[in-house]
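The complex appears here minus one protein chain, its other protein chains still in place.
Up next is chain A:
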Amino acid sequence: MTAPITPPLVRMQSLHKSYGPAMQVLKGLDIEMQPGERLVVIGPSGGGKSTLLRVMMGLEKIDRGSITFGGKPYISSDGLDKKTNIDTEVRRSIGMVFQHYTLFPHLNVVENLILAPCKVRKERKSDATERAVGLLTRFGLAAKAKAYPAQLSGGQKQRVAIARALMLDPKLMLFDEVTSALDPELVAEVEQVILQLAAQKMPMMIVTHDMWFAKNIASRVIFCAGGVVVEDGPPEQVLGSPKEERTRDFIDRVFHIRQ
């Protein structure tokens, strides 16, 4: 394989993270992500998938390791003191959507969308509102612009949450089990929106339990278990004919296949 000409979009080196001595969640993760890749992370609960995304967003401290974004280091810890250094400017290029929507309940949909652009980027309210309405229209939510989160269905809330993250023009999107809390009939509308982003070449990293969705959206799949990367490859390989025993067990179980 020839070396890529452009630097990797994300490079994680030796990420270590534990909750106390007995709970090591990340045991030295090394992952590189190329521009344009759509990386799906699968694996058993407690395997460190969500922690990985939270670490990338700077929501969790790390014990050791570093992450660069577009060649720029933005999260690092040398393991000596308990400090995790985070470059917030670089981190602002990353958007994240959570399992439980985390919309601001006291603000209506448009206000949710324009808060960060107006307060962080000092964008004019009228400009931000115009962009917000544009995004909502694209996601089929134009009629809900003035609604409060409590008046929306789970699927609508999650689409608003995605739109809110996109308002900051992220260069990478992180999706942390964004359909896990949804009623089954609402899953598709959220996945459609993410597929729409994928079609526009938005780089993304997705943690999901939905193997159908993983197969449809991934350009590469990583199987994470016990705090390490067990298998890493194209979706046909990892989801279709995994090389590793542990991956095969997991895939068999989630697809309910008994041979």
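In this text, contacts are C-beta pairs under 8 Å (C-beta built on N, C-alpha and C of every residue); 3 or more make two chains touch, one makes a residue touch a chain; residues count from 1.
Methods note: contacts and distances are computed from a predicted model.
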* To do: One chain of this complex is missing from the view, so tell me which of "Amino acid ABC transporter permease", "siroheme decarboxylase", "Cell division protein FtsX" or "Polyvinylalcohol dehydrogenase" is its UniProt name.
  => "Amino acid ABC transporter permease"
* Structure fact -> Answer key for A:I75, A:L103, A:A132 or A:I222 versus the chain not shown reads A:L103
* Asked: What is the set of chain A residues that contact the non-displayed chain in the whole complex?
  -> 54, 57-59, 88, 91-92, 95-96, 98, 100-106, 115-116, 119-120, 148-150, 164-165, 168
